[in-house]
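Of the protein chains in this complex, all but one are displayed in their positions.
Right after this comes chain A.
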Amino acid sequence: MTRHLRHAVVFCALLLVALLVNATRIQVFQAQAYDDNPANRRQSIARYGQPRGDILVGGEPVTGSRDSGDRLRYERTYRDGPLYAPVTGFASQEYGTTFLEEAEDGVLSGTDPMLSGFPLWNDFIRAQSPGGDVVTTLDRAAQEAAYEGLAGRKGAVAAVEPSTGRILALVSAPSYDPAALSGNGPAVARSWARLNGDADKPMLNRAVRQTYPPGSTFKVVTAAAALDSGVVTDLDAPTDSPAPYTLPGTRTSLTNDADGCEDVSMRTAFEWSCNTVFAKLGVAVGVEDMVATAQAFGFNDAGLRIPFSVAESTFDTSVDKAQLALSSIGQYNTRATPLQMAMVSAAVANGGQVRLPHLVERRTRAGGTTIATTGSRPLRQAMHPSTAVRLKELMRDVVTEGTGMNAAIPGATVGGKTGTAQHGIGNSGTPYAWFVSWAQGGRDMTPKVAVAVVVEDADADRGEISGGGDAAPIARAVMAAVLGSPAGGGR
């Protein structure tokens, strides 16, 4: 009996070992897979168990957190949600995150290892760092000016500081309140369905995620290429261009909106936006140099992050001469985001140098200690400095006596370029009104702001819509806000 009793002991010992081995399997070896299972709500519970860090504009948080008392405890709130939506994006318990909420999620949700003083120890004791804050480069006054300027219209504004690449304003209209998506439950699902079904696409970030044909504003790039390559050496010399201009190799004839473009100088052609002159200049520069210049400005770069990704602006690299002619006046396959056109204007204002734009100034712990600062961003020479000087002159002329007089600010030096881009099959689509510009205050050493404005207004007559009429006043308001505000002018 004793022997068999010992067998029973061994049997029970085996049961114990089986339990221990299985517990180890689940709790150690399979633990990660179970933790990461999408049906396991623990990660969400931990994520929403503490208030999310804030996004700051001008030292003031534009976001907040609300204790809902539910299992997923804290919900995102927004101050001036629609105003900052293209920057903050949304942070939804149901639908994830977008834009800064997405790109800076590690800091905001407290999971970034930089936030904890002793990361390994904190992992060991399972301490969760409180969410850190993200300080943006936005200028509140410029953002508000751009938002008010676009009120009731469809369009976008991007403004950058030319010398640093700091983004001062990023507005898309129509906008939406991201707070409607913060929580979970049927109300949020309804908001989600409504916003996605809206024909005006309020959740589309037109400033960085939508590309438009840049139209005449692209002539800045073409002019830079022509001056850099030596095709044009004297701004005031006749350019030997016919009007209308027959596209090479075709019988299509290109005309101008303005009269008197035949054989004019580059200065005049730029001032009055002569398509024929710049189409011919583009062909004279050639595909290789046109592409090189466009890419130096930032075209054909799918990798730009500010820190969220920006849609790729394109300049077609394999084109025949006719296509190159159209591409050079911002048509055919040339497309640009408003932010890209702001970079073009900023390059002119900054002596030909392109600073990559960025939206985050620094990231801090909950207490305010800085954990990371956005250092000096990479630099690209888009054109020769002397070319930049001459282009500044051309752009200044546009505002003082050309199509962009609506952008003039008393006491400041302003340069700009209008654009009216036609699109659609046979130009049947509503044209887009463009304006790109830069401004330098009376006491500033360098230009303080570069802006790109696009207005797509479905209600206006085709004739009425024009860069100078619709877009330039918005650009002026944004530039005036930057020059007038201490944050923009004094830094």
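Throughout what follows, a contact is a pair of C-beta atoms (placed from the backbone, for glycine too) under 8 Å apart; a residue touches a chain by one contact, two chains touch by 3 or more; residues count from 1.
Here is the rule we go by: contacts and distances are computed from a predicted model.
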Complex member absent from the view - protein name from UniProt, among "Alpha-D-ribose 1-methylphosphonate 5-phosphate C-P lyase", "Xanthine dehydrogenase family protein subunit M", "Cell division protein FtsW" or "3-oxoacyl-[acyl-carrier-protein] synthase 2": "Cell division protein FtsW"
Of A:23, A:187 or A:237, the residue in touch with the unshown chain: A:23
Residue among A:3, A:251 or A:443 touching the omitted chain: A:3
Footprint left on chain A by the chain that the document does not show: 1-9, 11-13, 15-16, 18-20, 22-24, 26-28, 30-35, 37-42, 45, 124, 126
